[in-house]
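Excluded from the complex is one protein chain; the other protein chains are retained at their positions.
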Amino acid sequence: MSTKDFVLAVEGLTVSFDGFKAVNDLSFYVDEGEIRVIIGPNGAGKTTVLDLICGKTKATSGSIKFRGKELTKMTEHAIVHSGVGRKFQNPSIYEDLTVFENLEISFPRGRSVAGALFFRRDAEVVQAVEEVAETIFLQDQLHTTAGLLSHGQKQWLEIGMLLIQKPDLLMLDEPVAGMSVAERKRTAELLNCITKGRSVIVIEHDMQFVEDIAHRVTVMHQGKTLSEGSMERVKSDPKVVEVYLGH
Amino acid sequence: MNLVSKFGTNTSGFSIITRRGVIKTIAAVCAGWILQAGAAEVNTTGLAVTDKEVTVGILHSVTGTMAISETGSVQAEKLAIKQINAMGGVLGRQIKFIQEDGASDWPTFAEKSKKLLVNDKVAAVFGCWTSASRKAVLPVFEQYNGMLYYPTFYEGLEQSPNVIYTGQEATQQIIAGIDWVVKEKGAKTFYLLGSDYIWPRTSNKIARKHIEKLGLKVVGEEYYPLGHTQFNSVINKIKLTKPDVIYAIVVGGSNVAFYKQLKAAGISLPKEKPLLLTISVTEDEILGIGGENIEGAYAAMKYFQSLDNPNNKAFVEAFKAEYGKDIVIGDVTQAAYLGPWLWKAAVEKAGSFDIDKVRAASPGIELTTAPEGYVKIHPNHHLWSKTRVGLAQKDGQYKLVYETEDLMEPDPFPKGYQ
Amino acid sequence: MFSDYTSAELLSIFAMQGFAGLILFSVFVLMALGLAIIFGQMGVINMAHGEFMILGAYVTYLISNLFATYLPSLFGIYFFVAMIVSFIAAGALGALVEWSFIRFLYQRPLDTLLATWGLSLILQQIYRSVFGAREVGVTLPDWLMGSVPLSETIEIPINGLFVMGLTLVIAGGVYFLMFKSRWGCQVRAVVQNRPMAAAVGINTAKIDRITFALGCGIAGIAGSAFTMIGSTGPTAGQLYIVDTFLVVVFGGAASLLGTIASAFTISQAQSTMEFFLSGSMAKVLTLLTVVGILMIRPQGLFAMKVRK
Partner (left out) sequence: MSRQSLKTLFPASDITYWIILGLLLGVVLPLTLDIFRLNLVGKYLTYAFVAVGLVLCWGYGGILSLGQGVFFGLGGYCMAMFLKLESSDPESTKIQSTPGIPDFMDWNQLTELPWFWEPFYSFPFTLIAIIAVPTIFAYIIAVAMFKRRVGGVYFAIITQAIASILTILIIGQQGYTGGVNGITDLRTLMGWDIRSDSAKYILYYVNFFFLMSCLLVAQFVRKSKLGRLLVAMRGREDRVRFSGYDVSSFKIFVFCLGAAFSAVGGAMFTLQVGFMSPSFVGIVPSIEMVIFCAVGGRLSIFGAVYGTLLVNWAKTTFSESFPELWLFAMGALFIGVVMAFPSGLAGVYKKYVEPWLISVAGHARNFLSKPGNAIPSVGPLSKQEGVSP
């Protein structure tokens, strides 16, 4: 089956920092509408993989094909334009802007210099923002300064900032880290509803949460795929138990 | 002296008085009485002149990089003014000065000169040091018709009706010096070296022309940015090209570095060739360089503190009395000292403070009391003065080794040197 | 241009020229080491670095006068005393400065730039008020004067040798401090991860102060050494600051080795060009090259690639 049919096809991906291979000949494929969770011990290279896909880090070798487009050669913003959204580990939002402005800035229009200069806040923008705000449970905080939100809400806001871009591939780095149980549940719902019509890659440690959302799981270890498949299969994989779940 | 005390003036710094001086004084004081009629006659253009006082400006850098050089000029000008006042002032009026700081910044000079002329209505300004500052204020003086007494030896190529140049223009400093080193020391080859700005470049240009006229050879010409402190490369080139004379026009901090490194590189000036002739190191600069580093270098100037004549003895004495015994006096300091005296003379000759009358009176004004000896204002507003060559001593003084027979004519636009 | 020289002369040219380059190199290293520590290790842009050097120079000047008047017999060795005192003086001032405002600005490097620029203005004026606007000359002991002839054409200035020796000693000392001593280890720890270092009980505030003081102290020694070759005036410090920063940045801010390497590259480039071009153009070309390279390789010559 050719890489075209996948949303994302990562093949032989390798990156080395001064000789140390953080990601080593990694390959995996993500289907349309799939929620893929990547787990693995610290330093396994999970975050680095996301960095590589979204262009934050340049690959030493290997290829990343998104809908058949080679990402490894593209610049960050071009990758975003092609439909990849990425959420960072600890919430990365604009503290001194309001929730509305946060979302507005992420709205995919007027991304060029001129565009930004002459960007107008018209009905379309406002509507889009309000829709997203609703999905991420922040419709009432639209005009609070983002810095004042709770940790969980910040996480949601960042997810919202991705949603408003309508990406085909959404990458979330530990979206529920530091969230209350209640918040996790809502986040899980949130994820389930936003995955309609797009694929998601999630990095997560919280096994319960992984169980709730994962379609398939990739276990990484020392920059390589250790095991891949449904949660059950992975859980029962002795190698995985040994390096990861065991302790 | 009693003569003087009769006028009830204090006699400090007054010893420079000569017979001629006394007569002048009396003239001045009488003039004072006569003209007590009021400021009107002596001042028809609304300058800051009252029956008792006349206001002048002093405009130098007290702060910034140039403060190093300009301090001496300020002191000299203040001393001259003090002495003139002691003698009864100008046309019976005491001189009051307003001092402004050019802060080593050319537009500030322009700004301050405008203030002095427009707001303070000063009758004359003594000031500026670098060509850049002079160029900056020149339009102001021409526009508001002020009179500037400019003390520094400079590159020439200028002759403004609103400036009296009390220092030498380039040819006065260069030509006689080179003639001397050629005649006395049999120099055949020259290495020209300078800081990279207009005065050294223009001066070296004239030097080169003159050297080539004499049928001699320039073996190298080098310029370094102002403030440069690494001269080992050029010193190597000098060692290599073995010139008879290093003709150095290095200024400011670079001087110190240059002479120290020259000595360190084993080129000992007093002994054998190459010998070094400079026109940029006065006694002031030697303070920084250190006598032991420059000992044995020759300098072509018009004035050295060590000059042996009664005027100078009195001047140095007065200067030390005023500013402490360790103070040194360089060429420019002396030239600055001339400013107020030349102005006084011109005003008294004109019998008026009006700029135009003073200007008209200026050519031909002579000063027999000048520390450097006798000077005279040329119609081109520069001074007739002698060129002298001094040999740098370990104690930081110059020993006079040669002076031109007669006064050198100032020639700001030397034909055949451009 | 060499047609009219014998090969022997050419040889000596290059020998002496290379040596001139080495002196320049030592000068750069002396200037840059202190800054490399302060800027590279602490991220503080100390625009007053030049003024700290000049402080060292003035101290040397004072000490030499003291010896000349009170201990003429020991004049030969005053220089060593002077350097130690310069180090202490500049270091102490550094500590004071760090305590009085730098420590509040660690998170705002660009602001340290402004603040230290202000400091440099103040120091300049203080020097001017205390020592006068004129440049002051420092008398060197005779043994530092003159030069050693290697051949009849090649002569090596002694003070140049001295500066080079000094540079070696100081560079060695710094290397030892940073990489072999416990203190240096703590410094690097603080640089790499402040909170963690604090957590394991390193007194980061103290480390910062000492580091800053050390950097300034070295600047003091540099200034002291410069009295042999350069000028000592209130504003002389300004002359060095740009070159110094370029050397550090060019070397890759965080790496001391890089600083030394870049000092070597730049100095050799400059002294070579100075020989073939006029001084001004050589300077311009050198700076241009450095800036050009920095634009292509912003992280400088020696920068580690790290996983973020």
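Letters A, B and C mark the chains in the order given here, with residues in each chain numbered from 1 onward.
Note that a contact is a pair of C-beta atoms (placed from the backbone, for glycine too) under 8 Å apart; a residue touches a chain by one contact, two chains touch by 3 or more.
All of these numbers come straight from a predicted model, not from anything done at the bench.
I'd like the shown chains that the missing chain touches, ordered by label.
Answer for the hidden chain's contacts among shown chains: A, B, C.
One chain isn't shown here. Among B:Glu77, B:Glu100 or B:Glu372, which residue touches it?
Among B:Glu77, B:Glu100 or B:Glu372, only B:Glu100 touches the chain that is not shown.
Among A:Lys58, A:Lys73, A:Arg111 or A:His151, single out the residue that touches the unshown chain.
In the complete complex, the chain left out is touched by residue A:Arg111.
Given the full complex, what residues of subunit B touch the hidden partner chain?
Counting only subunit B, the missing chain is touched by 62-63, 100-101, 103, 105-108, 110-112, 114-115, 118-119, 130-132, 135-136, 138-139, 143, 155, 157, 196-198, 201-202, 205, 223, 225-226, 413, 418.
If the hidden chain were put back, which residues of subunit A would touch it?
54, 56, 75-77, 80-81, 85-86, 88, 92-98, 100-101, 104-106, 108, 110-113, 116-121, 125-126, 143, 158, 161, 165
So which bits of subunit C touch the chain we can't see?
Residues 39, 43, 45, 47, 101, 104-105, 108-111, 113-115, 117-122, 124-125, 128-129, 238, 242, 245-246, 249, 253, 278, 280-281, 283-284, 287-288, 290-291, 294-296, 298 of subunit C touch the chain that is not shown.
One rule holds in what follows: only the chains that are shown with their structure count from here on.
Please identify each chain that touches subunit B as well as subunit C.
Expected: no chain.
Average the C-alpha coordinates of each chain, average all protein C-alpha coordinates together, and give the chain whose average is closest to the overall one.
Most central by this criterion: C.
Taking each chain's centre as the mean of its CA atoms, which one is farthest from the centre of subunit A?
Centroid comparison gives B as the farthest chain from subunit A.
Nearest whole angstrom, what separates the Cα centre of subunit B from the Cα centre of subunit C?
Distance between chain centres, rounded to whole Å: 38 Å.
Averaged over CA atoms, how far is the centre of subunit A from the centre of subunit B? Could you give it in whole Å?
So the centroids are 76 Å from each other.
Between subunit A and subunit C, what is the gap in Å from one C-alpha centre to the other?
So the centre of subunit A lies 48 Å away from the centre of subunit C.
Pull out every residue in subunit A that's touching 2 or more other chains.
Counting only residues that touch two or more other chains, subunit A contributes none.
Tell me, which parts of subunit B touch subunit C in their complex?
Its residues touching subunit C are 63-65, 67-68, 71, 196, 222-225, 227-230, 232-237, 239-240, 252-257, 260-261, 263-266, 268, 284-285, 287-290, 292-293.
Can you check the complex and tell me which residues of subunit C touch subunit B?
Within the complex, subunit C touches subunit B at residues 5, 9, 13, 16-17, 19-20, 23-24, 27, 125, 128, 132-139, 145-147, 149, 153, 155, 157-160, 226, 228-236, 238-239, 270-271, 274-275, 278-280, 282-283.
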